[in-house]
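For this view, one protein chain was removed and the others were kept in their places.
On to subunit A.
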Amino acid sequence: MDSYDVPESTPSASSRPEDYFVGATPLQKRLESIRKQTSFIPTPPRRKVPQCSQLQEDVDPQKVAFLLHKQWTLYSLTPLYKFSYSNLKEYSRLLNAFIVAEKQKGLAVEVGEDFNIKVIFSTLLGMKGTQRDPEAFLVQILSKSQLPSENREGKVLWTGWFCCIFGDSLLETVSEDFTCLPLFLANGAESNTAIIGTWFQKTFDCYFSPLTINAFNLSWMAAMWTACKVDHYVATTEFLWSVPCSPQSLDISYAIHPEDAKALWDSIHKTPGEVTQEEVDLFMDCLYSHFHRHFKIHLSATRLVRVSTSVASAHTDGKIKDSVS
(Lines give C-alpha, C1' and ligand atoms only; values in the text may rest on other atoms or scores of the structure.)
Protein backbone atom coordinates (compact mmCIF):
# COMPACT_ATOMS: atom_id res chain seq x y z
CA MET A 1 0.00 0.00 0.00
CA ASP A 2 2.57 2.47 1.07
CA SER A 3 4.85 1.79 -1.80
CA TYR A 4 3.02 3.47 -4.62
CA ASP A 5 3.22 6.96 -3.39
CA VAL A 6 6.68 7.33 -4.67
CA PRO A 7 8.06 10.13 -2.56
CA GLU A 8 8.70 13.31 -4.41
CA SER A 9 12.27 13.64 -5.37
CA THR A 10 14.01 14.95 -2.33
CA PRO A 11 17.00 16.94 -3.38
CA SER A 12 20.05 16.15 -1.37
CA ALA A 13 20.55 18.85 1.15
CA SER A 14 23.78 20.18 -0.13
CA SER A 15 24.06 23.79 0.73
CA ARG A 16 25.80 26.00 -1.71
CA PRO A 17 27.63 29.01 -0.48
CA GLU A 18 25.25 31.71 -1.56
CA ASP A 19 25.31 35.13 -0.12
CA TYR A 20 22.69 36.62 -2.36
CA PHE A 21 19.65 35.33 -0.60
CA VAL A 22 19.64 35.98 3.06
CA GLY A 23 16.21 36.61 4.50
CA ALA A 24 14.10 35.49 1.60
CA THR A 25 10.33 35.46 1.39
CA PRO A 26 8.47 32.17 0.90
CA LEU A 27 8.26 32.96 -2.76
CA GLN A 28 12.00 33.30 -2.93
CA LYS A 29 12.49 30.11 -1.01
CA ARG A 30 10.20 28.32 -3.38
CA LEU A 31 12.19 29.56 -6.34
CA GLU A 32 15.38 28.57 -4.61
CA SER A 33 14.16 25.05 -4.06
CA ILE A 34 13.05 24.83 -7.68
CA ARG A 35 16.48 25.95 -8.75
CA LYS A 36 18.02 23.25 -6.64
CA GLN A 37 15.65 20.62 -7.95
CA THR A 38 16.33 21.64 -11.51
CA SER A 39 20.05 21.81 -11.24
CA PHE A 40 20.43 18.50 -9.46
CA ILE A 41 19.58 15.17 -10.97
CA PRO A 42 15.81 15.00 -10.88
CA THR A 43 15.50 11.61 -9.28
CA PRO A 44 17.70 10.33 -6.53
CA PRO A 45 19.78 7.36 -7.57
CA ARG A 46 18.50 5.39 -4.64
CA ARG A 47 15.35 5.27 -2.60
CA LYS A 48 14.66 3.88 0.79
CA VAL A 49 11.72 1.60 1.26
CA PRO A 50 10.00 2.98 4.34
CA GLN A 51 9.76 0.16 6.81
CA CYS A 52 7.09 1.39 9.11
CA SER A 53 5.36 4.58 8.28
CA GLN A 54 2.72 6.40 10.27
CA LEU A 55 0.24 4.41 8.32
CA GLN A 56 0.45 1.28 10.40
CA GLU A 57 0.01 3.03 13.69
CA ASP A 58 -3.23 4.87 13.84
CA VAL A 59 -4.99 4.05 10.66
CA ASP A 60 -8.63 3.14 10.42
CA PRO A 61 -8.59 -0.28 8.74
CA GLN A 62 -12.13 0.08 7.49
CA LYS A 63 -11.34 3.21 5.62
CA VAL A 64 -8.15 1.85 4.15
CA ALA A 65 -9.97 -1.22 2.98
CA PHE A 66 -12.34 1.12 1.29
CA LEU A 67 -9.49 2.67 -0.67
CA LEU A 68 -8.18 -0.64 -1.92
CA HIS A 69 -9.25 -2.52 -5.01
CA LYS A 70 -10.27 0.62 -6.76
CA GLN A 71 -8.81 2.29 -9.75
CA TRP A 72 -7.66 5.79 -8.96
CA THR A 73 -6.95 8.59 -11.35
CA LEU A 74 -4.11 10.76 -10.15
CA TYR A 75 -3.97 14.51 -10.12
CA SER A 76 -1.38 16.83 -8.77
CA LEU A 77 -2.63 19.74 -6.80
CA THR A 78 -1.26 23.07 -5.70
CA PRO A 79 -1.55 23.96 -2.02
CA LEU A 80 -5.04 24.68 -0.71
CA TYR A 81 -5.53 28.22 0.52
CA LYS A 82 -7.33 28.66 3.85
CA PHE A 83 -8.32 25.06 4.15
CA SER A 84 -9.25 24.12 7.67
CA TYR A 85 -9.76 20.66 9.07
CA SER A 86 -12.27 22.01 11.54
CA ASN A 87 -14.67 23.09 8.81
CA LEU A 88 -15.19 19.74 7.13
CA LYS A 89 -18.91 19.66 7.94
CA GLU A 90 -19.39 23.06 6.45
CA TYR A 91 -17.49 22.02 3.33
CA SER A 92 -19.78 19.02 2.95
CA ARG A 93 -22.80 21.27 2.95
CA LEU A 94 -21.32 23.73 0.48
CA LEU A 95 -20.04 21.12 -1.91
CA ASN A 96 -23.40 19.41 -1.80
CA ALA A 97 -25.15 22.62 -2.76
CA PHE A 98 -22.61 23.25 -5.49
CA ILE A 99 -23.04 19.81 -7.02
CA VAL A 100 -26.80 20.17 -7.03
CA ALA A 101 -26.54 23.54 -8.70
CA GLU A 102 -24.13 22.23 -11.31
CA LYS A 103 -26.15 19.15 -12.10
CA GLN A 104 -29.30 21.12 -12.66
CA LYS A 105 -27.65 23.46 -15.05
CA GLY A 106 -28.77 22.71 -18.57
CA LEU A 107 -31.13 19.99 -17.54
CA ALA A 108 -34.62 19.94 -18.77
CA VAL A 109 -36.43 18.30 -15.92
CA GLU A 110 -36.01 17.95 -12.23
CA VAL A 111 -37.06 21.51 -11.71
CA GLY A 112 -37.25 22.03 -8.02
CA GLU A 113 -36.53 18.37 -7.35
CA ASP A 114 -34.24 17.54 -4.54
CA PHE A 115 -31.04 16.00 -5.67
CA ASN A 116 -30.59 12.87 -3.73
CA ILE A 117 -26.96 12.99 -2.93
CA LYS A 118 -24.93 13.39 0.17
CA VAL A 119 -21.39 14.66 0.46
CA ILE A 120 -19.17 13.54 3.27
CA PHE A 121 -15.77 14.95 4.15
CA SER A 122 -13.68 12.95 6.58
CA THR A 123 -10.06 12.73 7.56
CA LEU A 124 -7.96 9.71 6.78
CA LEU A 125 -5.94 9.34 9.91
CA GLY A 126 -2.45 8.06 9.57
CA MET A 127 -2.33 8.32 5.82
CA LYS A 128 0.99 10.11 5.74
CA GLY A 129 4.67 9.46 5.45
CA THR A 130 6.11 11.56 8.21
CA GLN A 131 4.78 13.37 11.20
CA ARG A 132 5.07 16.67 9.39
CA ASP A 133 2.82 15.68 6.53
CA PRO A 134 -0.65 17.16 6.83
CA GLU A 135 -3.55 14.81 7.45
CA ALA A 136 -5.11 13.25 4.39
CA PHE A 137 -8.83 13.62 3.86
CA LEU A 138 -11.52 11.82 1.98
CA VAL A 139 -14.51 13.12 0.06
CA GLN A 140 -17.35 10.78 -0.73
CA ILE A 141 -20.54 11.30 -2.62
CA LEU A 142 -23.31 8.96 -1.70
CA SER A 143 -26.70 8.60 -3.24
CA LYS A 144 -29.45 8.93 -0.68
CA SER A 145 -31.89 6.11 -1.02
CA GLN A 146 -35.43 7.02 -1.94
CA LEU A 147 -37.17 4.91 0.61
CA PRO A 148 -36.59 5.86 4.21
CA SER A 149 -37.01 2.30 5.39
CA GLU A 150 -33.93 1.16 3.54
CA ASN A 151 -30.44 1.51 4.75
CA ARG A 152 -29.68 5.21 5.06
CA GLU A 153 -26.17 4.69 3.79
CA GLY A 154 -26.59 4.88 0.06
CA LYS A 155 -24.42 3.74 -2.74
CA VAL A 156 -21.08 5.45 -3.13
CA LEU A 157 -21.14 7.41 -6.36
CA TRP A 158 -17.76 9.00 -6.24
CA THR A 159 -14.72 8.99 -4.01
CA GLY A 160 -11.70 11.19 -3.91
CA TRP A 161 -8.95 11.74 -1.44
CA PHE A 162 -6.18 14.20 -0.90
CA CYS A 163 -2.90 13.25 0.66
CA CYS A 164 0.67 14.20 1.23
CA ILE A 165 3.19 11.46 1.82
CA PHE A 166 6.84 12.34 2.42
CA GLY A 167 6.22 15.87 1.22
CA ASP A 168 9.17 17.37 3.06
CA SER A 169 10.68 19.16 0.12
CA LEU A 170 7.36 20.78 -0.70
CA LEU A 171 6.38 21.56 2.85
CA GLU A 172 9.40 23.63 3.61
CA THR A 173 8.31 26.29 1.18
CA VAL A 174 4.63 26.38 2.05
CA SER A 175 3.48 29.14 4.35
CA GLU A 176 0.90 28.75 7.07
CA ASP A 177 -2.13 29.91 5.09
CA PHE A 178 -1.77 26.95 2.82
CA THR A 179 -2.33 23.25 3.26
CA CYS A 180 -0.11 21.21 1.06
CA LEU A 181 -1.75 18.02 -0.15
CA PRO A 182 -0.10 17.60 -3.52
CA LEU A 183 -1.72 14.34 -4.54
CA PHE A 184 -5.37 13.89 -5.32
CA LEU A 185 -6.87 10.53 -6.23
CA ALA A 186 -10.31 10.19 -7.70
CA ASN A 187 -12.56 7.26 -8.38
CA GLY A 188 -15.89 7.71 -10.09
CA ALA A 189 -17.44 9.45 -13.04
CA GLU A 190 -15.18 12.01 -14.61
CA SER A 191 -18.03 14.50 -14.73
CA ASN A 192 -18.21 14.33 -10.94
CA THR A 193 -14.47 14.75 -10.64
CA ALA A 194 -14.78 17.82 -12.80
CA ILE A 195 -17.52 19.38 -10.70
CA ILE A 196 -15.81 18.66 -7.43
CA GLY A 197 -12.45 19.74 -8.75
CA THR A 198 -13.97 22.99 -9.93
CA TRP A 199 -15.43 23.58 -6.50
CA PHE A 200 -12.08 23.01 -4.84
CA GLN A 201 -10.41 25.29 -7.32
CA LYS A 202 -12.88 28.02 -6.64
CA THR A 203 -12.98 27.57 -2.92
CA PHE A 204 -9.36 27.04 -2.03
CA ASP A 205 -7.73 28.69 -5.03
CA CYS A 206 -5.85 25.57 -5.95
CA TYR A 207 -5.19 24.02 -9.33
CA PHE A 208 -5.61 20.42 -10.39
CA SER A 209 -3.66 18.95 -13.20
CA PRO A 210 -3.59 15.37 -14.39
CA LEU A 211 -0.56 13.53 -13.15
CA THR A 212 1.08 11.18 -15.56
CA ILE A 213 3.63 8.57 -14.66
CA ASN A 214 6.53 8.37 -17.04
CA ALA A 215 8.18 5.16 -18.13
CA PHE A 216 11.10 5.79 -15.82
CA ASN A 217 8.90 5.84 -12.75
CA LEU A 218 6.85 2.95 -14.03
CA SER A 219 9.93 0.76 -14.11
CA TRP A 220 10.71 1.81 -10.56
CA MET A 221 7.23 0.80 -9.55
CA ALA A 222 7.58 -2.50 -11.37
CA ALA A 223 10.76 -3.29 -9.50
CA MET A 224 9.50 -2.22 -6.11
CA TRP A 225 6.19 -4.02 -6.41
CA THR A 226 7.85 -7.15 -7.63
CA ALA A 227 9.90 -7.08 -4.49
CA CYS A 228 6.83 -7.12 -2.26
CA LYS A 229 6.24 -10.37 -0.47
CA VAL A 230 2.78 -11.70 -1.12
CA ASP A 231 1.28 -14.86 0.36
CA HIS A 232 -0.54 -15.94 -2.70
CA TYR A 233 -0.25 -14.34 -6.09
CA VAL A 234 -3.52 -13.36 -7.60
CA ALA A 235 -2.31 -12.06 -10.93
CA THR A 236 0.62 -12.36 -13.24
CA THR A 237 3.17 -9.62 -13.52
CA GLU A 238 2.41 -7.85 -16.73
CA PHE A 239 4.07 -5.11 -18.68
CA LEU A 240 2.66 -3.24 -21.59
CA TRP A 241 4.80 -1.47 -24.14
CA SER A 242 3.53 0.77 -26.83
CA VAL A 243 5.09 1.12 -30.24
CA PRO A 244 4.09 4.34 -31.90
CA CYS A 245 3.32 3.48 -35.48
CA SER A 246 0.59 4.44 -37.85
CA PRO A 247 -2.21 3.89 -38.54
CA GLN A 248 -2.64 2.12 -35.26
CA SER A 249 -0.19 1.92 -32.46
CA LEU A 250 1.06 -1.48 -31.57
CA ASP A 251 0.97 -2.72 -28.04
CA ILE A 252 3.26 -5.40 -26.74
CA SER A 253 2.14 -7.20 -23.66
CA TYR A 254 4.64 -9.16 -21.66
CA ALA A 255 3.40 -11.35 -18.84
CA ILE A 256 5.56 -13.34 -16.49
CA HIS A 257 4.79 -15.50 -13.55
CA PRO A 258 5.09 -13.36 -10.45
CA GLU A 259 7.34 -15.89 -8.76
CA ASP A 260 9.76 -15.78 -11.66
CA ALA A 261 9.80 -12.02 -11.52
CA LYS A 262 10.42 -12.17 -7.80
CA ALA A 263 13.25 -14.65 -8.31
CA LEU A 264 14.82 -12.36 -10.87
CA TRP A 265 14.52 -9.38 -8.59
CA ASP A 266 15.96 -11.30 -5.62
CA SER A 267 18.98 -12.21 -7.68
CA ILE A 268 19.56 -8.56 -8.50
CA HIS A 269 18.59 -6.88 -5.29
CA LYS A 270 21.35 -6.45 -2.72
CA THR A 271 20.77 -4.19 0.25
CA PRO A 272 17.47 -4.79 2.01
CA GLY A 273 15.43 -1.69 2.61
CA GLU A 274 17.00 0.23 -0.24
CA VAL A 275 16.59 0.15 -3.96
CA THR A 276 19.09 1.70 -6.32
CA GLN A 277 18.79 2.98 -9.83
CA GLU A 278 21.27 0.42 -11.12
CA GLU A 279 19.18 -2.40 -9.73
CA VAL A 280 16.05 -1.13 -11.40
CA ASP A 281 17.88 -0.69 -14.69
CA LEU A 282 19.34 -4.14 -14.46
CA PHE A 283 15.96 -5.65 -13.70
CA MET A 284 14.42 -4.07 -16.76
CA ASP A 285 17.44 -4.94 -18.92
CA CYS A 286 17.11 -8.57 -17.99
CA LEU A 287 13.50 -8.53 -19.06
CA TYR A 288 14.45 -6.81 -22.30
CA SER A 289 17.18 -9.24 -23.19
CA HIS A 290 14.98 -12.19 -22.41
CA PHE A 291 12.34 -10.84 -24.72
CA HIS A 292 14.89 -10.07 -27.38
CA ARG A 293 16.22 -13.59 -27.31
CA HIS A 294 12.80 -14.96 -28.14
CA PHE A 295 11.23 -12.37 -30.38
CA LYS A 296 14.13 -10.30 -31.65
CA ILE A 297 12.45 -7.11 -30.57
CA HIS A 298 14.28 -4.44 -28.65
CA LEU A 299 11.78 -3.39 -26.04
CA SER A 300 14.10 -0.68 -24.85
CA ALA A 301 13.25 1.21 -28.01
CA THR A 302 9.56 1.29 -27.15
CA ARG A 303 7.66 3.02 -24.43
CA LEU A 304 6.53 1.36 -21.24
CA VAL A 305 2.92 2.35 -20.63
CA ARG A 306 1.56 -0.01 -18.01
CA VAL A 307 2.81 -2.16 -15.23
CA SER A 308 0.62 -4.51 -13.29
CA THR A 309 1.66 -6.84 -10.54
CA SER A 310 -0.17 -8.78 -7.88
CA VAL A 311 0.34 -5.84 -5.58
CA ALA A 312 -0.81 -2.99 -7.72
CA SER A 313 -0.95 -1.68 -11.22
CA ALA A 314 -0.16 1.64 -12.78
CA HIS A 315 -0.76 3.16 -16.16
CA THR A 316 1.22 5.95 -17.68
CA ASP A 317 -1.85 8.17 -17.98
CA GLY A 318 -2.05 8.41 -14.21
CA LYS A 319 -4.30 5.55 -13.21
CA ILE A 320 -3.32 3.23 -10.43
CA LYS A 321 -4.96 0.37 -8.66
CA ASP A 322 -4.21 -1.60 -5.54
CA SER A 323 -4.90 -5.24 -5.52
CA VAL A 324 -3.72 -6.38 -2.14
CA SER A 325 -4.63 -5.48 1.36
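Things worth noting here:
The rule we apply is simple: contacts are C-beta pairs under 8 Å (C-beta built on N, C-alpha and C of every residue); 3 or more make two chains touch, one makes a residue touch a chain; residues count from 1.
We adopt the following convention: contacts and distances are computed from a predicted model.
Considering only "OSTM1 protein", "Nucleoporin Nup43-like isoform X2", "Proteasome subunit beta" or "Centromere protein I", the record for the omitted chain gives "Centromere protein I", by its UniProt protein name. The hidden chain makes contact, of the residues A:L142, A:C206, A:M221 or A:I320, with A:C206. Residue A:P79 is the one among A:P79, A:P134, A:G167 or A:P258 that touches the chain missing from this view.
From the options A:N87, A:S249 or A:S289, the residue with contact to the chain not on display is A:N87. The missing chain lies against subunit A, touching residues 18-28, 30-31, 34-35, 38-39, 76, 78-79, 81-82, 87, 90, 94, 106-113, 116, 175, 177-178, 190-191, 194, 197-198, 201-203, 205-210.
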